[in-house]
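A single protein chain has been omitted from the complex, and every remaining protein chain is retained in its original position.
So, chain A:
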Amino acid sequence: MSAVMITRKVRKWEKLPGKNTFCCDGRVMMARQKGIFYLTLFLIIGTCSLFFAFECPYLAVHLSPAIPVFAVLLFLFVMAMLLRTSFSDPGVLPRALPEEANFIEMEIEAANGNVPSGQRAPPRIRNVQINNQIVKLKYCYTCKIFRPPRASHCSICDNCVDRFDHHCPWVGNCVGKRNYRYFYLFTLTLSLLTIYIFAFNIVHVVMRSVDQGFLNTLKETPGTVLEVLVCFFTLWSMVGLTGFHTYLISLNQTTNEDIKGSWSGKNRGQNPYSHKNIIKNCCEVLCGPTYPSVLDRRGLMQEDSPAAANSEGPCSFDNPVAQTTKTTAPLIPNEHTPDDIKPSIAAEKSSGPKDDQPPAAMQPPLASPETDAETSIAKNQ
């Protein structure tokens, strides 16, 4: 007559909803489709390798050794910005827990009053006034929250993202509040790198052709043709993209708002987020504070799962560990929970995470423990 529950600690990223993929035990967060990201990496690394292999030796000797050095620095900066954009949390808003979702539902029902059956309920919209401008906050049915201003739900990643700009397949991630400046610096420095490589390719070809003739030059450095081709096409798109985002930054708008025309046309000049000053807008976006991730991907949490054979019905007897599952406990114990608080009438949940072994007899785990999970078995009698 015994039921056995296995409690183990897992990292929170393993239980996050949404369609992201995580690597390095939660340190890296990307979208599911990464193919185009690999293409971006291949193009950048490939083109730069060709440049360093074919052009740089000649240019270092005949012009200046500073040329390859600067190219290396630029290349490293581009890669750092790309990886930072791709791997970081764009500003995902976590979904509402059941209590919060219920609370919001109650508020909505109270606001709507009684809707006669058969009639569609009014759309869930909340109006807020921001800097004397009325902004509508929409309700997200997936995340069960009213989206903060400028947030939007990305259908590819299935997350609400704060200050959502767009989902960029080239970096394999959404671009939002937390990684917009890295994205912008990536496009800017990649444009510069492309221009740099293109320019020095031309210089190299010209210089060598003067000595050896054009066709011989191409025969000796075949990589040049490939580089010029890639750079030519990349240049136009990257310079255009950088220019577009510079325009958006100066107006403090997101791509999403621009596409939807939120602050253009008849609404022009009414952007409540803009400081009406180009320098101030640029400073806010590029030099503003670095927002922390609210996802806590690497935090630990309890996960209870019933063990294989033995359990007889729900463990409803005096076993606090088995009962304090994530789904029923309103407070999710985690690293941030101040569990050295012992309020005089605290519920047992606040002492949950640290002491998950009841004083009763312990037995060796039924399942083999995973590398960073602790298994403990609670036994009922």
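Operating definition for what follows: contacts are C-beta pairs under 8 Å (C-beta built on N, C-alpha and C of every residue); 3 or more make two chains touch, one makes a residue touch a chain; residues count from 1.
In this section, contacts and distances are computed from a predicted model.
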| item | value |
| --- | --- |
| UniProt protein name of the chain not shown, from "Presenilin", "Golgin subfamily A member 7/ERF4 domain-containing protein", "WDR5-like beta-propeller domain-containing protein" or "Septin" | "Golgin subfamily A member 7/ERF4 domain-containing protein" |
| Which of A:M30, A:C154 or A:L185 contacts the chain that the document leaves out | A:L185 |
| Contact partner of the left-out chain, one of A:C23, A:I45 or A:V128 | A:V128 |
| Contact with the hidden chain (one of A:Y38, A:F103 or A:F214) | A:F103 |
| Contact residue for the chain not shown (choose from A:M29, A:I145 or A:L251) | A:I145 |
| Selected from A:W13, A:F37, A:F54 or A:Y273 as touching the chain missing from the view | A:Y273 |
| In chain A, positions touching the absent partner | 76-77, 80-81, 84, 93-94, 96-100, 102-103, 106-107, 110, 128-131, 135, 137, 145, 148-150, 163, 182, 185, 272-273, 283-284, 286-292, 294, 296, 314, 316-318, 320, 323, 328, 330-332, 334, 336-338, 341, 343-350 |
